[in-house]
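Heads up, one of the protein chains got dropped from this complex, but the rest are sitting where they should.
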Amino acid sequence: MTPLRQRAARLFALVGAALLLTSCSIIQIDSPLTTFDPAGPNADRIDDLFWLVFWIATIIFFLVMGALIVILVLFRDRDANSVREPKQTHGNAKLEVVWTVIPALILAAIAVPTVSGVFDLTGCDDDSMRVEVIGHQWWFEYHYPDYDIDTANVMVIPVGEETCLEMTSDDVLHNFWVPALMGKRYLVPGQTTLLRLEADETGEFFGHCAEFCGLSHSLMRARVEVVDKAEFEAWASAQQEPASLPAEGDPGYDGYQVFLNKGCVQCHTIRFDDSSASNILASDAFNGPDLTHFASRSVFAGAVLPGDDETYQAALADWLADPPYVKPGSFMPNLALTAQEISDLVEWLETTK
Amino acid sequence: MADLAHDTADHHPPHESTGIDNRKLGMWVFLSSEFLFFGALITNYLLYSNRAGYDGIYPAAIYDIPFTSVSSFVLLMSSLTMVLAHNALSRGDQNGTRTWLFATAALGAVFLGGQVFEFTEFIVEYGMTMQTNPAASAFYLLTGFHGVHVAIGVIMLLSLWGISRRQGELSEKHGMNLELVGLYWHFVDIIWIVIFTVVYLLSYPPT
Partner (left out) sequence: MAGDNQVTATAERPQSTIFKRPSSTKGLWGWITTVDHKKIGIMYGYAAFFFFIVGGIEALLIRVQLAQADGEFLTAGAYNAMFTMHATTMVFLFIMPASAAFMNYLLPLMIGARDVAFPRLNALSWWIFFFGGIFLYSTFIFGTSLPPISPDGITGNLAPGGGPGGFGFLADSPDGGWFGYQPNAGPLYSPGTAMDYWALGLQIIGLASLVSSVNFIVTVFNMRTLGMRLLRMPVFVWMSTVVAFLLLFSLPIIAVALFMVTFDRQFGTLFFAPVGGGDPILWQHLFWLFGHPEVYILILPAMGIVSEVIPVFSRKPLFGYSAVVFAGAAIAFLGFGVWAHHMFASGITPVAQAAFGLATMTIAIPTGIKIFNWMGTLWGGRLRLTTPMLFAVGFLAMFTIGGLSGVTHAIVPSDWQQTDTYYVVAHFHYVLFGGAVFGLFAGLYYWFPKLTGRVMSERLGKTHFWLQFLGFNLTFAPMHWLGLQGMVRRTWQYAPGNGFESWNLVVTVGAFIIALSILVFMYNWYRSRRRGDASGLDPWDARTVEWMIPNPTPEYNFVNPPVVEKLDHWWHLKYTEDEEGRAVRRPEADQMIAELEHSELNPESPIHLPAPSYFPFIMALGLPIVFYGVIYHTTVWGKALIAIGAVVTLASLIGWGIEPLEEPMPSAHDDEAEPEDEGDADEDEEGADG
């Protein structure tokens, strides 16, 4: 017995040391995409459920691993010459029933909040604001039917109330995910899926397409800007304004000419104020983001640009110079623009507030 | 020596622990897998057959039920002749076996002919091809795979018939083969009964 006890003592010392080390390791939550920093009731609810299950799983983990280590230490054969063989137990019905029933009970306990969570968090309230989300390779388009706004990459929603996303896809499957606000949901071509978003704090939240959607899946990102109600209304009415047509001599006029002459107009819509005849409406076949208020959006190119370490202008210039280089497979071609044309375009695009 | 060899060989596995011949058991096991193969194809058809909004014509709109009923009856009858072939062999009636085998193959071939006619009609008369809409795709995939199964059955039946003609009889070994082909043939028939009922009789185009 004494060696057994010694072994046990040594074991507990080891386990203690391991636990100490684990608790000392500092875990930093520094990702804008983290699921651990929920900013709304839906994500909160999921987070609570996660931690409930996490702690149960952690307890089971330590029990099982602890038992395994104890067993290995206690029963390890240290004396190869010993003739003392173990008892030949074939099983124990009582014990086996116990370790069948206990997990079943734990699971039953977890099942309750799971099922209620599924039903509570699926679908939308009837009176919540709708945003139609349309997935494209590789950017998200947002259409606000109540306001007749069409925008891309950056979604703006009011704080403290539910926004209902009615989602579909123009091509392949996509998956809209803003971890701080809600779990993810597919965008399926030919079908509509619903996702409710709600934030209880203002700010900018990061998102990502989570379903593999082809070459540039990793470059299909999203932003959600949560603003207070007044700010949202202001934003909406600004978005409803048409763009202003640059006159000759205005800043951006040259860039606008490049836009007209280089074929950009085939894919990108711009709505002007003078007459509907001069509005540029992309044909159905060529569907790029609506550029009427391009410069009002903090990010572009699938919310990938500008990155952390570059200016807006530089990123825009890089993007225009060679879109398929930035985004492999991009439907926006490399138009072989000259440096002058690019800087003109950048100048004009910056005016499209 | 010879006897000993016999001994070890026989002592070795008391072959067929279950008492069912290996090949027969294998065939049963294999056919159980085939049920799921057709189950998936039929489900696939049912999912697509009456979804509204497709371009082109729906298969259920152009079924010729009387015609297909006749060809289904032909295929059903072939199961009967298959049983008769098996029965004849167990009575040692080699001539009868041959006749019924050929009859089974012939009925199968008639069924296949009917299917070819049906497909041709659908494509030429109604312009419903595999590319028309998902319902048509699913229809052709399902009935096409069934047709391939029937065709393979016909080839196997004709092989047995050929062996029987060449050798004048079917040996004990080929008797087992006949049983296996019979199992397969009945399976193909049963699947057709399901297809005929579910796909032809109980399926309607969207209103």
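For reference, chains read A and B in written order, and residue numbers begin at 1 within each chain.
The definition used in the following text is that contacts are C-beta pairs under 8 Å (C-beta built on N, C-alpha and C of every residue); 3 or more make two chains touch, one makes a residue touch a chain.
Here the structure is a predicted model, which means the values were calculated and not measured.
*Asks:* Of the residues listed, A:Gln239, A:Ser330 or A:Thr352, which one is in contact with the missing chain?
*Replies:* Of the candidates A:Gln239, A:Ser330 or A:Thr352, A:Ser330 is in touch with the missing chain.
*Asks:* Among A:Tyr144, A:Trp177 or A:Trp319, which one is in touch with the chain left out?
*Replies:* The one listed residue touching the chain not shown is A:Trp177.
*Asks:* Over the whole complex, note the residues of chain A touching the chain we left out.
*Replies:* Interface residues of chain A facing the absent chain: 27-36, 43, 45-46, 49-50, 53-54, 57, 60-61, 64-65, 67-68, 71-72, 75-77, 82, 84-92, 95-96, 99-100, 103-104, 107, 110-111, 114-115, 117-119, 121-123, 137, 170-173, 175, 177, 179, 182-186, 188-191, 193-194, 206, 208-219, 221, 284-287, 304, 307-309, 322-325, 327-334.
*Asks:* Residue by residue, what part of chain B touches the chain that was omitted?
*Replies:* Touch set of chain B with respect to the missing chain: 1-2, 4-9, 11-18, 20, 22-23, 25-27, 29-30, 32-34, 36-37, 39-41, 44, 47-48, 51, 53-55, 130-131, 133-134, 137-138, 140-141, 145, 148-149, 152-153, 155-156, 159, 172-173, 176-177, 180-181, 184.
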